[in-house]
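Shown here: the complex without one of its protein chains, the others still in place.
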Amino acid sequence: MTMMKQFGKAALSGAVGITLISGSAYAWEPERNVEFIVPYSAGGGSDINARMLVETLRQNDLVDETILVNNRPGGSGAVGNSYTYNKGDDNHTIMTFNGGQMMSMVTNDANVQLEDLTPLGTLALDTLLLGVAADSEVESLEDLVKMAEEDSDGISIGGAGRGGEDHLAFAMINSSLGADFQYVPFGGTGEVTSALLGGHIDAAVYKLGSRMDPNQVRSLAALSEDRLEAPYDDVPTFAELGYPDIQLMIFRGYAGPPEMSDEAIAYWEGVLEQASESEQWNADYIEKNNLIGTFMGAEESAEFYGREKARYSEKFKEVGIIE
Amino acid sequence: MDILQSLLSGFATSLTFSNIFAALVGAGLGIVIGAIPGLGSVTGVALLLPLTFQMDPITGIIMLGAVYYGCMYGGSYSAIMLNIPGDAPAVVTALDGYPLSKNGQAGKALFTANISSFIGGTIGIIMLTFMGAALAKIGLMFGPAEVAALVILALCSIGWLLGDSPRKGLISTFIGIMLSMVGIGLAFGQPRFTFDSMYLLNGISFIPLVIGMFGFSQVLEMMVNRVDAAGLMTKLSLRESLLDRSEVRRIIPVSLRSGVLGNLVGILPGAGATTGSFLAYVLEKKVGRHGAEMGTGRIEGVAASEAGNNAAAAGSFAPLLSLGIPGSGTAAVLLGGLMMWGVQPGPMLFQNSPDFVWGLISSMYLGNVMAVLAALAIIPFLVKLLRVPPAFMIPVIAVVCVVGSYSVNNSMFDVWFMLGAGVIAFFMNVAKYPVAPLLLAFVLTPRLETSLRQALDISRGDPSIFLGSPIAATLLSITLLFILYPMISKLVKASIKKKQLAK
Partner (left out) sequence: MGIFGEINVEVEKSPEEDRLSLLPALVTIGIVVMGVCWAAFGIFKYGVWVNNGPGGGFFSAVAGIGAASLAAYEFFFSPVRARPIGGKSLWPAGAMGLAILSIPFLGMVLSMSVFILLWILVVEKKTWRQSILTGVGAGVALYLLFGLWLKVPFPQGLLLELLQ
């Protein structure tokens, strides 16, 4: 019965081969409860990501043992990173790992760095947009630059946090456009939106995943590699507008402790791949959170993270956030 | 009339047996979670969110709404009974709640807290129902400059809570400001006073600080001074705990005033329930008939704080529903829930999914009623719990402090921090430094710093941004008036005296 059900689901997602041999294909499998570290508080983006993944794994019978989510917030991710790092060679510990977490490693010069963790895979990507209030006179990026040149008071651009994704996106925009914009950090995208709609700031950067309402906020340009899907399909990318340097894809991936065994890495990679193909993950997580679904394996993720990290520190240095 | 009709149809969808049952269960769970120090409504809603995915969306949101209200009710229990505020707004509740408890009037304080929570919450929901969109627009008028002015007003009014030694109260306020500077502030991004510890990078965690300063210092206090502990033991019958008619009459006007004020503060971006309950308390202290005695154990103080923070909580839903902007931490978690159900909050929400919105709003009425019923049913049990002799109470409270501070961030660092804060607060108590101003300054100062810096970044350093905005200018003039008023009245009195002497 379960076999049939699994077969049906697998057939739907087009990954028959993998599902049929699941259970016996791995050289290592969990023997006890798995600890799933979330380095942020309950209810945040990483927490939702972890809990949805656990739900997907459970409902599709991908992992036999129980997975317990363990929130270890603090130090912009540093506490969770170091907790996972101290697990040494424990194959039963995994952790959510995202772009913001890696940025705070860079900006805070944290003790535990990317090299001290084992990337396992990446299931989702997010990107950022630059926008103005829907009732603003600014219709395009060009208008905004023109306005910046004319207005002696300057243009203020709001974003969530300092030294994070939004700030980095701002830094890229500001240096490539050669404009003298002013970054104004807020406590969260909610506060940015209020300030934008209330006319207190001129423009804002925000993540695709924050699902900004197109009726309220007019997006001028996206930092994505390709055009986004509806309702943002009429928003040009910065590359299209002639600024290929302004590009930022934020990853949502997973990592393990530094000395995780190769067999365990292969196991988690396989499990993540199956999750990424499941209908539930795509419908309930990717779509509802407005993210871009993807799958990168352990090695590919490690390479991607390393490249991005170098780019982050370069950009942060360029704008003087770090020395 | 249109709104009433929509609301009634909302009730028609929400008032089914399974929904009422979900609301009751949610309210009960919420009260338990809220009453545990260290766990608040954000945790409660986040923990139960996955559970509701299996339900019908309306039932799910009703349950979460009820959990939310339950947490708000439960939060006042530990503040009143043990002097351990479970969250920031409850610090204000403890100011009068715990002294009442010490005088053997815990039952009255609990009833007052619940009744005024109910009144405040109801005012908030009614305002949300009929003026939600308008309120949200008012909220938008508050940019960084306006919020900064509001927080300055709130900070200055700490002056009225300084207690019998203003100098020591002021010192305590300054310590609160110093502690709040620890960590990477949003405004500057530089790590300050972290002593290279990653645990301090995000600043001092508020709940462990509060549990230590109020709760654990209380344990030390009780051991030294068993007379105080005996106060907890006072035999209370349920009848003595009930409010009599004159007491009900005392708290109703207070709750109404505080409810309206709290609701207005709640809709402002980033102002939060603490500012709401605190400003309501301060207002009551200034305009109330028994304002001067507040802080020594007056039910008016409990009423003002609780009505204020429940109304503010309802207020934070206005920007969520009409603009899709979460006004508080809990609202942000709920927003996650809404999106999971495929509901896109925003200005189109009322048009696109009216069933859902009006179901949600009617569920808030339902949640509030269920929470007050569940809470009132629990009070007799709580009152009995207070009869447990201190020999058993004290070690259990000490353990609750440890477990509560651990549960916030699952961190042993927080447990040690709590212990240290408890010892220091005990020393401060002995040396007669009041602790409440410290905690309020701790909550308010980072908000002021952030808003000030944001405003000046926007204006590129031009301070006229504070005077150019009518709202900010008005708030600042009120502040100035409050500060100058005592001096002016002294001068006037002195000149009258002179005249009399001259005669």
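Order of writing sets the labels: A and B. Residues in every chain begin at 1.
To be clear about the criterion, a contact is a pair of C-beta atoms (placed from the backbone, for glycine too) under 8 Å apart; a residue touches a chain by one contact, two chains touch by 3 or more.
On a predicted model such as this, the values are computed, not experimentally measured, just so you know.
In the intact complex, which of the depicted chains does the undisplayed chain touch?
A, B
Can you tell me which of B:11, B:350 or B:406 touches the chain that was removed from the display?
That would be B:406, which touches the missing chain.
Out of B:134, B:223, B:242 or B:488, which touches the unshown chain?
B:223
Taking the full complex into account, find the residue in B:5, B:18 or B:190 that is in contact with the omitted chain.
Checking each option in B:5, B:18 or B:190, the one touching the absent chain turns out to be B:190.
Please give every residue of subunit B in contact with the chain that is not shown.
32-33, 36, 39, 47, 164-168, 170-171, 173-175, 177-178, 180-181, 185, 187-188, 190, 192-193, 216, 219-220, 223-224, 391-392, 394-396, 398-399, 402-403, 406-407, 410, 412, 415-416, 419, 422-423, 426-428, 430-433, 445, 448-449, 452-453, 456-457, 460-463
Write the list of subunit A residues that the hidden chain touches.
Residues 35, 68-70 of subunit A touch the chain absent from view.
In the analysis below, only the chains that are shown with their structure count from here on.
For subunit A, which residues are in contact with subunit B within the complex?
41-43, 47-48, 51, 55, 70-76, 78-79, 82, 107-108, 110-111, 153-154, 156, 161-163, 182-188, 190-191, 193-195, 197-201, 211, 213, 215-216, 284, 288-289, 321
Would you mind writing out the residues of subunit B in touch with subunit A in their complex?
42-43, 45-47, 49-50, 53, 139-145, 184, 186-189, 191, 198-199, 201-202, 205, 269-270, 319, 323-327, 329, 332-333, 336, 339-340, 342, 344, 346-348, 409-411, 413, 450, 454, 457-460
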